[in-house]
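Apart from one protein chain that is not included, each protein chain of the complex appears where it belongs.
Labels run A and B following the written order; every chain starts at residue 1.
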Amino acid sequence: MHSEKPTLTAKTALWAYEGEEHDFISTRTFGFWLYLLSDALIFAGLFASYAVMDNPMSAFGHPLANGLLSASRGLIQTFIVLGSVFSVSVGSLGLKTGNKGLVLGGLAAGGLLGALFIWFGVSDLQVMAAAGNGPLESGYLACLYALLITHALHMGFGLLWIVAMFVHVARWGLDAMNTARLLCLRMFWQFQASVWVVIYVYVYLFGGAH
Amino acid sequence: MQVAVEGPWSPLLGRLTLDAIPYNNPIIVPTFIVAALAGLVAVGAVLYYKKLGYIWREWLCSVDHKKIGVMYIILGLVMLFRGYVDGLMMRTQQAIAIGPDSPGFLGAKHGYLPPFHFDQIYSAHGTIMLIFAATPLLTGLGNIIVPLQIGARDMAFPYLNATSLWLTFAGAALVMISLFVGEFSSATWVGLMPYSEMASNPGVGVDYWMWAIQISSIGTTFNSINIIATIVKMRAPGMTWFKLPVFSWVQLTTAIIGLTAFPILTVALTLLGLDRYLGTHFFTAGMGGNFMLYINLFWIWGHPEVYFLVLPAFGVLSEVVPAFSRKALFGYPTMVAASFSIAGIGWMVWAHHFFTMGMGPDQIGFFSAATMIVGIPTGVKAFNWLFTMYRGRISYETPMLWAMISIVLLLIGGLTGMMLSASVIDYSVHDSVFVVAHFHCMVLVIGAAAFAAVIFWWPKVFGFKLNETLGKWFFWTFIAGSVLVFVPMFMAGLAGETRRLDYVFNTALAPYMLWEEAGVLVYLASVGFFVLMLIVSLWQRVPAGESPWGTERGLEWLTRTPVPFYNFAVTPHVNALDETSWRREAGAALRPTRYVPIHLPHGSGLPFILGMDVFAWGFALTWRIDWLIILTTIAMIAIVFIRSFDRNEGFIIPAEEVEAYEANINTASIFAEQPKRGHGLVGEAH
Partner (left out) sequence: MGTHHYDPTQHPEVRQGTILRYVLATVISAAAMVGAYYVAMSKPPLVSLIEELAGTLLVALLAQAALYFGLDVSRAQIWKSVSLVLTLPLFIISIGITVWAFSSLYGRTMPDPAIMSSMAM
C-alpha cells in the first residue's frame, strides 16, 4: 500500500516550538480575493440574465441597448473609471515608503473620479427613465438597470470604504492592519474596472452594434 | 416605487396585524404552547443555574471554531427534528386523503390539512432539510474538524466564522417564526415561478422563504471563503498538499462550490425580491418577464448545491472507513482527483432539472451526458472505500455501520440518478415521487454520514463516547424506517404518483401510502432512540480516554481528548498523511516535551448582535415595515464600522498555564468556563 514507511530519525521534527508565523497580510488579501471571485459570479448571474433577456420579446415593445445607450458616452465612463483605478493604484505605491500623503491623495483623487463615474451613469439612467424606458417597463429593461446599478452600487460602497480608510489611516497610520485593508481596497477598486470593461464591451458595444 | 400590497398596511407595523397570528388553528396553537413551554423551561434553567453570563461569554461571543461548529450542529439537529415533523405530517395526510371517499377532519375536505396548509408544510420541509438541517450539520463538522486536521489554532478569520454562524441562525429563526406569525411559502423549496410572484402569491410566505434562504446563503458564502483561506494559508509546518487529509481536501472542494455557486442563488433571489418589492418584471408572466430564467438561475446553484452537501459526506466516509478497517485509505490521490472532478462536472449539469423546458436535442444530449459522467468519479470513490475495507480488520462500531449503509444508499441513489439522467426516462418520471425517492436516498447518504461523523468525533469534542447499544437501536430503526418509506415511494413514482399531492386521487396507491406511513412511524422510534442515546450518554459520561476508538489515524487525534480550547498545546510538525497512526507505528512522541505561549483571538459579541440585527431586518422586509428596514440597515453598516475599529489583537496564554491545562485536560475543555482575559467587549484583564 502507499502509506509512508515509519522512519524516525533524531532529526525528524515533531513539534513546531518556534510557532509558525502566519503571514497576516497575505491571509487577509487572499480571503478578500476569494470574496471578489464570488462577487464575479454575482456578475456572471446578472450577465446570464441579461443575455437571456436581450431580445425583442423581453423588451416588450421598448428598445434594446442600441436604442438606449450611447457607446461614446460609455467610452468616456471607461476613461473615468480607468483614471480612478489608476489614481488609487499609484497612491498605493505610498505604502512602500510609508508615505501617507501619497496613499490618501491617491484615494481622494480616485474617490472623486469614482463619484464622477457614478454621477455620469446615474444621470444616463435618469434620462432613459424619463424617456419612458424605466426599470419597471419590461423584463429586458429590468436586467439592464440591474446590471448597471449593481456595478454603481459597488462603486458607491467603495466610496464609503475610502472615507473609512481616511479615518483609519489618520488614527493608526500605515500599520500592518491598515496596509492589509488598503491592499484589499485597491483590489476592490481594480476589480470594478475589470467588471466595467466587460459591461462596456458586452452591453454598450456588442448590444449597441447588432 | 414600492409595489402596492394586498390587504392592510400601516406605517408602524407594515403588513403585520393581529390576524397574522393563527390563534385559532388547531395544529399551530398546541405547537406554539409546547414550543413556548420548552423555551420557558430552557430560559428558566439558565437563570436558575446562573449560567447567563457563561452562555453569553463562552458561547454567544465565542469565535472558537469548535464551539461555533457545535452550535451549528445543534442548530442542524433541531431543524432536522422540525423537518422530520413536517415529513410526518405530510405522510399522514397522504395516508388519509386517498380517493373521493376519504374522510376529512379539522376543517379539511380530505385528510386533516387544507391544501394551503399542506403546501406550506412541504415547502418548509424541503427548505429546512437542505438549507437549515443538512447544511449546518456539515458546516459544523467542517468547522470543528478542518482546523484540527491541518494543525491550526483556529480558522483564518475567526470573527467572520462567528458571523457566518449567526447569519445562518437568523435565517433559521425566520423560518421558525413564520410558523407562528403569518405563513410560510407555499411555492415549494425551489420557489415555483411565476407562482412565487406577487400576482399569484400576495402573502408574506414567499418573502419569509426568500429572505431566510438569502441570509443563510450569504453566511455559507462567507464560511466557504474562510475554509479555503484556512486550508491554503494555515496548515501546520510539514503538511504539504499531499499530506492533507481527505476530509479537508473535500471541504476545500465543497468550499469552492460554496464560493462560486451560492452567488448565483443570491442573484436569483435578489431579482425575485425586486419583482416582489419594486414591481420589476424579471420573472413575471407578462411584460417581457421570463420565469424560465429563474428556474435556470436557481438550478445553476441548485445542482452544485447538492454536491456541496454530498461531498462532505464523502469526506466523512473517507475518514471513518479507514479507521474501522484499520487500514490506510485506498487510492488517496484518486480520491482527491475524484472530488475535484465531481465538483467541476457537477457545475455543468444543472439543466437536467428541466429537461422538459423545451431545449433542443443537442442541449439535452449535452446535459444528459454530463450528468452521467459525474457517475464516474463517484464510482471511483465507492470502489476506493470498498478496497479500503477489503482485507481490512473491520469492526462494526456504530460509525462504521452508518458509513457502510451510506455507501449502500449512495449506490441506490446514484443508480436511480443515472436513470433520471437519461432524458427519455426523465420525461416520463419528472415531477413524480420517483424523483423524490431518488434525492431522498442521496440526502440519506448525507444523513448517514453525518451521524457517522457525529458519533465518531463526539469523544474528541466531549471527552466521552455515545452509548453504543442505544446507537445500534437508533441505527436499525432508522434503516427500517428508510426502507419502509422509500421502497414504496420508488414504486409509487413508477406507478405514476406525481409529487406534492395534498390529495391522492388514485385509490390504487393506497397500499404504498400505508407502507410509507408505517415507515415514518418507525422513524419516530428512531428519533426516540436518538434522544435516549444522548440522555443516557450524557448521564453516564464514561471518560473516553486519549484513544476512544483505538484506531484513530488523522492529525486531529493528536490533540488531547476532550480537545482543549487552544487545540494543540504545541503546533505539530507533520510527517505523514495519517500522522497519529504514523507516530504510533514509528514510536514517535504523541505529546510535546515542553510548552510555549499560545496566542488566541478574543471573543466578540458583535457577530451575534449582527445576526440578531439581520434577523430583524429580514422580519421587517417580510412584513414591509419601512422604518425598521431603514433602522436595521443603518445598524448593519454601523456594526461593521464599529468592528473595523476593534484593534484587539487577542491574548496570550503563558507556557506555564498551558502546562497546567495539559496536566488537567478537563479544565481546558470547550465546556469549561475560562477566566476573563484581556480587553474588548468580553471582559477586563485578569
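Note that in this section a contact is a pair of C-beta atoms (placed from the backbone, for glycine too) under 8 Å apart; a residue touches a chain by one contact, two chains touch by 3 or more.
Owing to the predicted nature of the structure, the values given are computational and were not obtained by experimental measurement.
Although one chain is not drawn, the whole complex shows that of B:Trp347, B:Phe383, B:Phe439 or B:Trp473 it is B:Trp347 that touches it.
In the complete complex, the residue from A:Val90, A:Ala115, A:Leu136 or A:Leu159 that touches the missing chain is A:Val90.
Of A:Ala71, A:Ala108 or A:Ala164, it is A:Ala71 that touches the chain left out of the display. Remark: the omitted chain is touched by one listed residue; of A:Leu34, A:Leu104, A:Leu147 or A:Val169 this is A:Leu34.
In the full complex, subunit A makes contact with the omitted chain through residues 21-26, 29-30, 33-34, 37, 40-41, 44-45, 47-48, 51-52, 54-57, 71-72, 75, 78-79, 82-83, 85-86, 89-90, 92-93, 95-98, 174-177, 179-180, 183, 187, 190, 193-194, 197-198, 200-201, 204-206, 208-210.
Contact between subunit B and the absent chain runs through residues 153-154, 158, 228, 232-233, 256, 259-260, 264, 292-293, 296, 300, 344, 347-348, 351, 357-360, 362-363, 599-601, 649-650.
Keep this in mind: only the chains that are shown with their structure count from here on.
Listing the residues of subunit A that touch subunit B in their complex gives 1-4, 6-8, 12-20, 22-23, 26-27, 30-31, 34-35, 37-39, 41-42, 44-46, 48-49, 52-53, 57-60, 135-140, 142-143, 146, 160, 164, 168, 172, 177.
For subunit B in complex with subunit A, the residues that touch the partner chain are 1, 156-157, 160, 221, 224-226, 228-229, 232-234, 236-238, 259-264, 266-268, 271, 274, 278-282, 284, 287-290, 293, 296-297, 300, 327-328, 330, 332, 570-573, 575-578, 582-583, 585-589, 592-594, 596, 599, 637, 641, 644-645, 647.
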